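Let me begin by presenting the structure, written as C-alpha cells, before commenting on it.
Removed from the display is one protein chain of the complex; every other protein chain stays in position.
Each chain carries a letter (A, B and C) given by its place in the written order, and its residues are counted from 1.
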Amino acid sequence: MKQIKGIIPPMITPLKGNDELDREGAIRLVEHMIAGGVHALFLLGTTGEAQNLTYKLRYEFVELVLKQVAGRIPVLVGVTDTSLDESVRLAEHAKACGAVGVVAAAPYYFAPSQQELIEYYTALADALCLPLYLYNMPSHVKVFLEAKTVATLADHPNIVGLKDSSANMTYFETLIYLLGDREDFSLYVGPEELTGECVLLGADGGVNGGANMFPELYVAMYNAAEAGDLKKVRELQRRIMQISTSIYTVGKYGSSYLKGVKCSLSLLGICDDYLSYPYRKFRSEEREKIRQALVALGCTCVE
Amino acid sequence: MKQIKGIIPPMITPLKGNDELDREGAIRLVEHMIAGGVHALFLLGTTGEAQNLTYKLRYEFVELVLKQVAGRIPVLVGVTDTSLDESVRLAEHAKACGAVGVVAAAPYYFAPSQQELIEYYTALADALCLPLYLYNMPSHVKVFLEAKTVATLADHPNIVGLKDSSANMTYFETLIYLLGDREDFSLYVGPEELTGECVLLGADGGVNGGANMFPELYVAMYNAAEAGDLKKVRELQRRIMQISTSIYTVGKYGSSYLKGVKCSLSLLGICDDYLSYPYRKFRSEEREKIRQALVALGCTCVE
Amino acid sequence: MKQIKGIIPPMITPLKGNDELDREGAIRLVEHMIAGGVHALFLLGTTGEAQNLTYKLRYEFVELVLKQVAGRIPVLVGVTDTSLDESVRLAEHAKACGAVGVVAAAPYYFAPSQQELIEYYTALADALCLPLYLYNMPSHVKVFLEAKTVATLADHPNIVGLKDSSANMTYFETLIYLLGDREDFSLYVGPEELTGECVLLGADGGVNGGANMFPELYVAMYNAAEAGDLKKVRELQRRIMQISTSIYTVGKYGSSYLKGVKCSLSLLGICDDYLSYPYRKFRSEEREKIRQALVALGCTCVE
Partner (left out) sequence: MKQIKGIIPPMITPLKGNDELDREGAIRLVEHMIAGGVHALFLLGTTGEAQNLTYKLRYEFVELVLKQVAGRIPVLVGVTDTSLDESVRLAEHAKACGAVGVVAAAPYYFAPSQQELIEYYTALADALCLPLYLYNMPSHVKVFLEAKTVATLADHPNIVGLKDSSANMTYFETLIYLLGDREDFSLYVGPEELTGECVLLGADGGVNGGANMFPELYVAMYNAAEAGDLKKVRELQRRIMQISTSIYTVGKYGSSYLKGVKCSLSLLGICDDYLSYPYRKFRSEEREKIRQALVALGCTCVE
C-alpha cells in the first residue's frame, strides 16, 4: 500500500540565474541520484528553494525532471503555498508530467491554528488530483502540525504520509506510536542525521538533502537500518555526521545548509551553485572551506 | 517630496469564494473609504489576505480597484513575495494600472539574515519600476527589519518609506530618531491603536485596518495628532480602543482580527465576508458578538 | 490613592565583586538620583541584576539603600522569584527596612499559563505584607501578562499597579483603556524611549534605566508630558534617543544595555562597573566607545 520506502532526496533546483534553470545540471543531478540508488525524488521542497522561484520556473523544472526520470523511480512534487488554489493548480501540472504524489507544508504567512490546519488540509486533500503527504516544517512555517492533528488528518483517504523536518524526536516517536502500524500512511524524516535511528524504530525512510551529493551513503544507511544492522548504522552515522558538521556549517547564517549543498554540487562538477534571492552563493573563502571538507571526505573536486 | 501623509487603509479583499472576487463589494468599499476622507489606499497587504490569493486574483483586484479609484487618491500595492521576480512582475502590473508605489515585507519562508535582507531589498528596489516602501512585519515573516538595516536601505534612491507593524514602539521611536527628518523617507505605523501617538511624535501616518469600516475616525485621529490637539487625540483614542477590544477579539485564533473586520463589513452592508483558506468566516455565534459590538459603537447593521 | 507618579529609576546594584556590594558607590548613586528629582526608586529589578545576586546580597542592598534614602522618596523592591515563599520573605525584609511596595514579574523557569498566573499572583498578593505591582517582562520570563489577566488581577485589593517592559504599545494602550481611569491602579512604562508618549496618553510614569545616569532628563520628560507640552516632549525625546542609540548599543549581546549603564556610571565617577555572572563588564575598546558617547552628550568623564 505504501508508495515509497527508502531515500527520497529533496532535489535542489539547479539555477543559472534568478529566473533561469541550469537544465544540463539538473539532468546530470537526476542521473547522479538514480545511479546512487535512491528510491524516489522530491522536487520543490525547502532544499529546492521552491518558494523563491517564479511559478513559471517551478512548472518548467517539474516538467524537465519528470521527463528525465521517465518513470524509473517515483517522483513527489512540493506544492507548499500560501494560496490553496495555486497548490491545486501545481498538483495538476505535476500529475500531467507523471508525478505520483504531492507534499505540502502549512500556509506560511499568517500562522493558522491547529483547527484551521485541519480544515485547510482537508480542503486541500479534497481538491488535489494526487495523494498528499503532509510536511511538518515548524521553523519555516511557524506552526507545528501537532501529533493529534496529524492523527486526525491521517484518516482522510487522500492523505498518505508525512515528512517531518522538526528534528524533534519526541514528536516523531509519538507519530510512530500512533501511526506506525498503518499500511496506508508513511512516515519520513527530514534531517539526515536522524535517518538511521528513525528507520531502526519504524520510519519508512528519509528525505535527506545530502543525498543530492552522496546518494549511495544515505541508501546504505537506509538499508542497514532496515536490516537492523546496528554496527553498520553506527559506522555510516559517523560519515553522515562528518558531512553535517563540515559541509553544512560554513558561514554564519541560517542558509548555510543550502549554500553548502549547492557549493558542493558545483565543486563536484554536477551543476551550477547559483542561489535565488534572498540568498547569495558562497564567495571564494567559504568555497575553499567546502572544497577542503569534500577532500577530507575523499571526494574529487573539479577545481 | 513625500508621496503620502495621513491614513492609508490596508484594504481588505472582498471575496465571494476562494478564487472569486466580490466585485460589487470592492467597489462599494472603495467609495466608502474615499467618502471617509482617507489619503491613500494600500492593496494586497496582510489585511488584504494577499498571500492566500492566486496571482490571477491579485492582478484582477489591482486592476478593479485602480479603475474605480481613477486617480482620486494615490494607491500602493503590496508585492510581498518569497520570489523576487514575482514581486517585480506584480509591480509592473500595478504601475500599468496606475499605482504610485509598492510595499514589500521580507521573503517569509526561509528566514534571511540582516545582511541578506540588505542584498535582497537592494536587488528588489533596483528591479522595481515603482518606488518601494519597506514593510516590517516580524510576526508573519519571522525576521525583524532592524533599525540599522532600514537606515542603510533608506539611502537607496528607490526606497522611500517604511510601514511598521511590529507594535514595538522602541523600534519605531528609533526609526523616527534616525530617519524622521528625512524629506525623502516616510514612516507609517500599522497598528491603529498607535496612530495617535506615532503622529504626535513625528510619523507620517497610519496604515490602519479599522479604516476599512470607519475611515472618518482614523482620519480624524490623524488630523488631531498632526495638529497637536492632545485632548482630541485622547478622546478619539478611546473609540479606537473600543473597536480594538470588541471587534478584533472575538474568537480565539490569531486570525480574529481579519475575521472581525470582514464580518463587520458584511454586517454594515458593504461586502461579503468570505475568507480565503486557511481561514473560515465567523459562524453565527461569533457574528452575533460582532453585531452587538457594532451596535455598541452606534452603527446600524443590515441584519 | 496612587502611591507614586513620575520617574522611578530601576536602580542598578553597584558591585565590587560577584558577592560584594560597592557600598560607597550605592550611596553616591542614591544621592545622585534624589538630587536629580526622581519621584521614587525601584530596587532589585532586571537593571538591578537581582536574579544574579545571592539572597544575602539582595537583603543587604535593600537595607543599605533604604537607610540612605531615609524616607525622602518612596522605594519599591523587586521580589521577582521562581519561589513564592522567597518572594514573601524578601517582601517582609523590604517592609521592615521601610519600602512602600514590591514588584514581581512572573516565575521565570517553567512558564505558567494565564490561568496559573492568576492563581499565582492571587496567592502572592494574599501572602504579601506590602502592596504588589505586577511586572510584565515577556522577553525574560517567556510569558506575557495578557491584558485580560491584568484586568482580573487589578481587582485584588493588594495589587496596585503594573510596570510594562514589553515595548508593545498596542498592549499598553489596551491597559490604559481598561485600567487608566482607576484611581487604585497605576501604570508605568519600562523602556525610557516610550515614557513621553505613554504619559501623554495617560500613564502614571516611567521606570527608566537611564535615570540612573541622567535623572533630570527623565524627570523633565515626565513633567513635559504630564503638562501636555508637545514641543518640549519632542525635544527631550531626541536626547533620550541619542542615549538609547549610543550608550545601549555597544557590543553585540543582549546584555549591552546593562553593560552600557554600568560602564557609564563608572565613567561618570559614581560607582564601580563590576557585573555579576553570567555577564562581564566592558573591556577597554567598548569602554572607549561609551566614553565617546558620554562626551557627545556633554558629560564630563573621570578618565
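Heads up, the rule we're going with is that a residue touches a chain if its C-beta (ideal position, glycine included) is under 8 Å from a C-beta of that chain, and two chains touch if they have at least 3 such contacts.
What you are looking at is a predicted structure, and each value in this text was computed from that prediction instead of being measured.
Asks: Of the chains that are displayed, which are in contact with the missing one across the whole complex?
Replies: A, C
Asks: Just to verify: which one of C:A35, C:A96 or C:A111 makes contact with the chain not shown?
Replies: Of all options in C:A35, C:A96 or C:A111, contact with the hidden chain holds for C:A111.
Asks: From the list A:V100, A:A123 or A:A167, pick the residue that touches the absent chain.
Replies: Answering carefully, the residue with contact to the hidden chain is A:A167.
Asks: Out of A:V100, A:L201 or A:C301, which is the one that touches the chain we can't see?
Replies: A:L201
Asks: Identify the residues of subunit A touching the omitted chain, counting contacts across the whole complex.
Replies: Considering the whole complex, subunit A reaches the absent chain at 167-171, 173-174, 176-178, 191, 193-194, 196-197, 200-202, 228, 230, 233-234, 237-238, 241-242, 244-245.
Asks: Extract the touching residues of subunit C with respect to the undisplayed chain.
Replies: 18-19, 46, 49, 51-55, 82-86, 89, 106-113, 115-117, 119-120, 123-124, 140-142, 252-255, 258, 276-280
Going forward, only the chains that are shown with their structure count from here on.
Asks: Name the shape of the chain contact graph, picking from line, ring, star, complete and other.
Replies: Graph shape, chains as nodes and touching pairs as edges: a line.
Asks: If more than half of the interface residue numbers appear on both sides, call it same; otherwise different. Which is it for subunit B and subunit C?
Replies: same
Asks: Which angle of rotation, from 0 to 180°, maps the CA atoms of subunit A onto the equivalent atoms of subunit C, to the nearest 5?
Replies: 180
Asks: Starting from the mean Cα coordinates of subunit B and subunit C, work out the distance between those two points in Å.
Replies: Computed from C-alpha means, the inter-chain centre distance equals 35 Å.
Asks: Using mean CA coordinates as chain centres, what's the subunit A-subunit C distance in Å?
Replies: Chain centroid spacing, subunit A to subunit C, equals 49 Å.
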